[in-house]
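Yeah, one chain of the complex is gone here, protein chain that is, but the others are all in their spots.
Going by the order they are written in, the chains are A and B; count residues from 1 in each one.
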């Protein structure tokens, strides 16, 4: 793509540089070569901008900016979003050709929308509905009576147990299991008696779920993931959990049964929420936190027994001073004993 | 199902309400509608019972109980267990029709019991024995010389490496890997030399293992999981681990090599046991704990470096007071200096 084409597509302003230069790739400022486009969105990367070899750089403003002569500067209102557009243009995902591979199993009574792709060895069981333009990759398993929305992509080796519901434009990455039984037992007569898990999983629209994650079906009712929520690899979501819209669950995060997150809440990497605990709207739990009590809306918490972030970090700072404090107390005891009248 | 039929099946006593009412579903007291049955097993839910719309409620005793007139009350000795029975009646699992799907691979020299189901693309390798009525779902892989007991269910995409042994009435959920190599190396000449992992995995009867879990084969001998033990999603069990009977391992728990749990021990969510460490009978480690030393029978431990629970929580409470304690020590130093004779 030529710089002037990019300028036109992105509605950018070419402030400096040659409109005829060819751009064939995208890279960070530091790694970019002379046919790459990059972006400058954070003042911390100013030193990288000074020495970049990029053919072109997207930025918000050229004011006060120091970049090599050879680099075209394209002004856009939001360089990060413009860069996303560029990535989509330069690296278009190779589409699968619609159609059902003859080696797939599509049981009778399945409703496949227009333009659906079903890869080899995929299994779609009776009663399932697959929306238009959905992509069911090789080896994916879609259980009985599942429903999959338009444009949704189910990657290889993902498994949807019976009755799972997945919205539109969702991406479920490889190896992810939706709707396995929740972990529910009653202890009777010296053994754990299984509580049948007869609920479902219900995933909204525009959700992305990483690889090898697990979202269990509800015991009764539904385990819910709201639209726009993004879930990373190896995340565990227990039965009857309710996750709001536009939440973020980082890698290896986990939510125990019947807990929840309101819209826009963020659960850091390997952080966990205990059962029957709720994170309020827009609240955040830091990496590895153990959230054992409700988190108010907007609050940030951290720690193995998560506390308000400011408090947790003050405690952490105090702990660092603890060995010294013990010394000071010992010293005080000595000095005080000297002042006290001898018995 | 009619209420009077349920009364008969559950050997319940209909204390109040219409025996002719139809029950079609089950739900919690709060979510139940006028054709649902529910249960009241915990006094905390008394407010939910007062306003429930359920057609019928299972409870231990109607004494002092406040429930709507329209709700039939069924007295049973154990409402939780009766509710499990009801779930099984109202939501029977749709069985797979016995037989081997023509698209499955069953190598020569496999011994399949009566009434076994083998789904499409399942692979059962030579020398494997599959007990009567076992269900091997689509895409499951059963390695050479594996043995699977009667009535056991192996879900899609589960993999049993060669020589794995699984007992009767076990459920292995989707994506779970039994018998991959343990993580064993010797460091020689600047590199990690693999120790061949030639042992096996040996799972008892009535075990349930969640989705995307991993139980490694032993280096030598066997990694064992005792009968009745329940393991949640994404759990990691290292080589040569020995887990007793009726243990509970919650989501993302982990046990490092050569460690173990005695019968009835409980490992909380994302808790881990270090290598060569043993949890005694009936002991418990709280969520996210790091169990670095043996836990006595019956003890409860908690914390990143797990301590007896009472001690750990006293420490936690002390840490919360630490910033204030530092202030108090500073104040003491000031006051003491004023008392001390000037040098």
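Descriptive notes on the structure:
Methods note: a residue touches a chain if its C-beta (ideal position, glycine included) is under 8 Å from a C-beta of that chain, and two chains touch if they have at least 3 such contacts.
Quantities reported herein were computed from a predicted structural model and do not represent experimental measurements.
Among the residues B:4, B:181 or B:294, only B:181 touches the chain that is left out of the figure. When the missing chain is restored to the complex, the residue among A:219, A:250, A:274 or A:295 that touches it is A:250.
Contact residues of chain A toward the unshown chain are 26-28, 31, 78, 80-81, 84, 87-88, 90-91, 93-94, 103, 119-121, 138-139, 155-157, 171, 173-175, 206, 208, 210-212, 228, 230, 232-234, 246, 248, 250-252, 269-270, 287-288, 303-304, 316, 319-320, 322-323, 325-326, 329, 332-333, 336, 339-340.
By the touch definition given at the top, chain B reaches the unshown chain through residues 105, 121, 123, 139, 141, 144, 157, 159, 161-162, 175, 177, 180-181, 183, 185-186, 188, 190-196, 198, 212-214, 216, 220-221, 234, 236, 238, 252, 254, 256, 270, 272, 274, 288, 290, 292, 304-305, 307, 314-315, 318-319, 321-322, 325, 328-329, 332, 335-336, 339.
Methods note: only the chains that are shown with their structure count from here on.
The distance from the centre of chain A to the centre of chain B, with each centre set as the mean of the Cα atoms, comes to 26 Å.
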